[in-house]
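As you look at this complex, bear in mind that one protein chain is not there, while each of the others sits in place.
Here the chain labels run A, B and C in written order, and each chain numbers its own residues starting at 1.
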Amino acid sequence: MVPATAYLALSAVLFTLGAAGVLVRRNALIIFMSVELMLNSVNLAFVTFARQHLSIDGQVIVFFVLVIAAVEVVVGLALIVDIFRSRETVDIDDVDLLRG
Amino acid sequence: MEWAVFLPAAALAVAGGIGVVAARQPVHSAIALLIVLASLAVTYLVLAAQFVAVLQVIIYAGAIVVLFLFVIMLLNVRSGEGPAVKLPRQAVAAAAVAAGYLAALLVAALGAARPFPAVPQGFGTAQAVGAALLAGYLLPFELAAVIMLVGIVAAVLLGRRPPAGGEGR
Amino acid sequence: MLTQLIFLPLVGALLVALIPRGRPDTVRWLGLLVSLAAAVLAARVVGAFDASSGGLQLVERAAWIPGLGVGYAVGVDGISLLLVGLVAVIFPVALLGSWGSITERVKAYTIAMLGLQTAVLGTFLSLDLVLFYVFWEAVLIPMAFLIGVWGGPNRRYAAIKFFLYTMAASVLMLVAILVLHALAAGQLGERTFDLQRLAEVRLDAGVQGWLFAAFALAFAVKVPVWPLHTWLPDAHTEAPTAGSVILAAVLLKMGTYGFVRFGPMLFPEALVAAAPLLAALAIVGIVYGAAVSWAQTDFKRLIAFSSVSHLGFVMLGIAALNEQGFQGSLLQMVNHGISTGALFMIVGVLYDRTHTRELADYGGVAARMPRFAALFTIVLLSSAALPGTNGFVGEFLILLGAFRVSAWWAALGVLGVILSAVYLLWAYQQVMHGPATARHPERLTEITPRELLAFAPLVALIFAIGLYPRPLLDRSEAAVRAALDRLERPAQQRIVPQAREPR
Partner (left out) sequence: MEGLAPAGVLLLLAWPLAGWLANGLLGRRLGRIGPGLIGSAAVAGSFATALGLLAAYRALGPEAGPIPVPLGAWFGAGALVVDASLLVDPLALTMALVVSGVGFLIHVYAIGYMAGDPHPARFFAYLNLFVFAMLLLVTAGNLLVLFVGWELVGVCSYLLIGFWFDRPAAATAGRKAFVTNRVGDAAFLLGLFLLFTSVGSLDILKVGEAASALPGGVRLAAALLLFAGATGKSAQIPLHVWLPDAMEGPTPVSALIHAATMVTAGVFLIARLGGLFLATPGAMAVVAVLGALTAFFAATVALRQHDLKRVLAYSTISQLGYMFVAMGAFAPAAGMFHLVTHAFFKALLFLAAGSVMHAMHDVIDVRRLGGLARPLRQTALGFVVGGLALAGVPPFAGFFSKDLILEHAFALGMATGNYLPYLLGLLTAFVTAVYITRAALLTFSGRPAEPGARPHEAPPVMLWPMALLAVLSVAGGGLGARAAGEPLLRFLEPALPHPDGALAGVHAPAGPLMVLSVAVAAAGVALGWTLHRGRRDPALGALGGVLEQRWYIDALYEAALLRPARALGRWLAGPVDLGAIDALVNGVGRGLARLGADVRRWQTGYARQYALGVLAGTVLILVFWMLR
């Protein structure tokens, strides 16, 4: 019987990987995929807790996360395409108009 | 028995995760992401979440990753990353923070070391999830639809080519 | 009825917003009609008001945020009634006065003015501290726009300075309101921001002092009490005519109103303790404002500093803490609104014609605009508190009230009476008298009937109040007595500080 700890640890590792990807990579597409990775790790945690507490709510939340993730990807990718059109780059370090 | 499924799936997932973050080409990252998603779907099955596992495959693997691939092909970018000149110490700092984060999360995970209870009949099926979704979460469910609509509108608007000569958006 | 009065201008503003683009005259007419309708409502409030009672009347209450104890509560007493009347008169006058001088973005301008009226009325009529604070701060937004959009060349500086200065000072008041709320919750056992409930809370002297200081800072900046006055000349100078009129006539009164409304009700002992300090600052303000006024070369700046001086009188009356002082201050708030409002409109008339505010650019105007000269003379004499005009009764009562406290206060305050004649006549001579040296003599055309119409109510009030001020004084008398009763009572019932346990 695999304990909850194992699943949570897997979730933690995946989340950290995703976070590291966001922090280190500069290609906007890869950063996006890293974000997906983080979302998935969270989903895993939700499912794990749903299993532990036998509460279906955890799984319902996953559904919502999926929805949001899908929307986010659609809008985010549209943004990336837009940026690429105007700047010919997907390096987010080149996009620093908000510098104070 | 569970271990036998979990361990390979977990190993694949971690490997895929490393692949997403470390691959030079976006295409490789996308493939690696697909691996992660698939192996997570497997673990969901073990966790008595059949419906979620199915969703995972259909939506994530089927829709989202494909979308990524489309964009990658559309833009046709290589890595897009030259040498890091703007934030030279970012990688080091990120590694340190991420390590701290992982440590904290793992400590927290260890605190949850309890065995799972037995799974009742019908837990995690499409029927169960659907019933919960349309009973207790009806309003959020509908709002999710609205959000998707907004997302679609936004994507269409952003994707439109600027009218020639106009001041644009 | 009060709720209708408060929100009528806001509803009017929404209607104005619906008018299609490119019809400025429709917008102007609707704005004027709305403000006139508000004046009619205000007149009904005055009619329904019972002058014999010193308490709050026509109170309307509703739950707003019950979980936090925030309620919607409005009511009127003799103190706020006069100011409501002033607001009701000044807004139509200001809208009429700016009829031709605002030609750009008339719709937005009208909306800002009407929104401002709602905020101001709300400030004067709120009985719930949160509601009061909301209105108090809401005043800043349209006013800052009025200065920043339709103002003079340096308008952005002035608007930002006005906004930040007065808002920064008000933030501490919010903190004090919350502290008061918390203390009240302990003592009364309920969560409330209701002014009348909070007035039952007993505060020991130290806490009272701090809370009063926080309130007083917000009020003092608004008045403005010397030395917190430097936002005023800039704001006045840059604001469009109607903005200056409203600023002087109404906004400054929010500060003095705050002292009269909240001082006796919430912080009686602190007010008594602070009175000498307030009086000292008031006297400095009177003399300082007048002296600095004399040295100005910009007409609007001159009037702005004269406001500092005049408001010093109002503060002196409040600090006297007796019936003559309070009554005089209330009356003088109205008087200053009328006289200084009219003075700014006088400058507006000249500015509309020549587009300069420098005194030196004028001269001999009286010969070209005799009717205007007569008008200016009346307003000038009213501002200089000549007997028979409105200013005199107020100043007399204030100085008498001050004299009863200390002959020195009155003796120093009387300097302001002399100096006001000095700088006002000096300005008048520069502009109106002497040979015709104005820079654009051909533009100095006689005052138009519309402008004259805008002045008419003010001139009528100048004489009406000067000759027969009793209708005003009678209506505020009971409320003033009630406020003063609160000041005298705690002296006998002073809460003994809890004896410290020996350690």
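Basically, a contact is a pair of C-beta atoms (placed from the backbone, for glycine too) under 8 Å apart; a residue touches a chain by one contact, two chains touch by 3 or more.
Computed from a predicted model, the values in this text were never measured in an experiment.
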- Query: So which shown chains sit in contact with the chain we cannot see?
  - Reply: A, B, C
- Who touches the missing chain here, B:Ile58, B:Ala93 or B:Val119? B:Ala93
- Task: Decide which residue listed in A:Ala19, A:Met33, A:Ala50 or A:Val71 touches the omitted chain of the complex.
- Result: A:Ala19
- Given C:Gln208, C:Gln327 or C:Ser383, the residue that touches the chain left out of view is C:Gln327
- Contact partner of the left-out chain, one of C:Leu10, C:Leu114, C:Leu343 or C:Ala366: C:Ala366
- Message: Going by the contact rule already stated, which one of C:Gln296, C:Ser339 or C:Ser383 would touch the omitted chain in the full complex?
- Response: C:Gln296
- Query: Residues on chain B that touch the omitted chain in the whole complex?
  - Reply: 86-87, 90, 93-94, 97-98, 100-101, 104-105, 107-108
- Task: Determine and list the chain C residues touching the chain excluded from the picture.
- Result: 161, 164-165, 227, 229-231, 288, 291-296, 305, 322-324, 327-328, 364, 366-367, 370, 374, 377, 381, 386-388, 392-393, 396-397, 399-401, 403-404, 407, 410-411, 414-415, 417-418, 421-422, 425-426, 429, 432-436, 468-470, 473, 477, 480
- Message: What does the interface between chain A and the hidden chain look like in terms of residue numbers?
- Response: 19, 22-24, 26, 31, 92-93, 95-100
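Methods note: only the chains that are shown with their structure count from here on.
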- Distance-wise, how many Å sit between the C-alpha centres of chain A and chain B, to the nearest whole number? 5
- Message: Measuring centre to centre with CA averages, how many angstrom lie between chain A and chain C?
- Response: 57
- Message: Centroid of chain B to centroid of chain C, CA atoms only: how many Å?
- Response: 61
- Item | chain A-touching residues of chain B, taken from the complex the two chains share | 2-3, 6, 10, 13-14, 17-18, 20-21, 23, 26, 29-30, 33, 36-37, 40, 43-44, 46-49, 51-52, 55-56, 59-60, 63-64, 67-68, 71-72, 74-75, 77, 79-82, 84, 86-87, 90-91, 93-95, 97-99, 101-102, 105-106, 108-110, 112-117, 119-120, 123-124, 128-129, 132-133, 136-137, 140, 144, 147-148, 150-152, 154-155, 158-159, 161
- Name, in rising order, each residue of chain A that touches chain B in their complex. 1-21, 23-30, 32-34, 36-37, 40, 43-44, 47-48, 50-52, 54, 56-57, 59-60, 62-64, 66-75, 77-82, 84-85, 89-91, 93
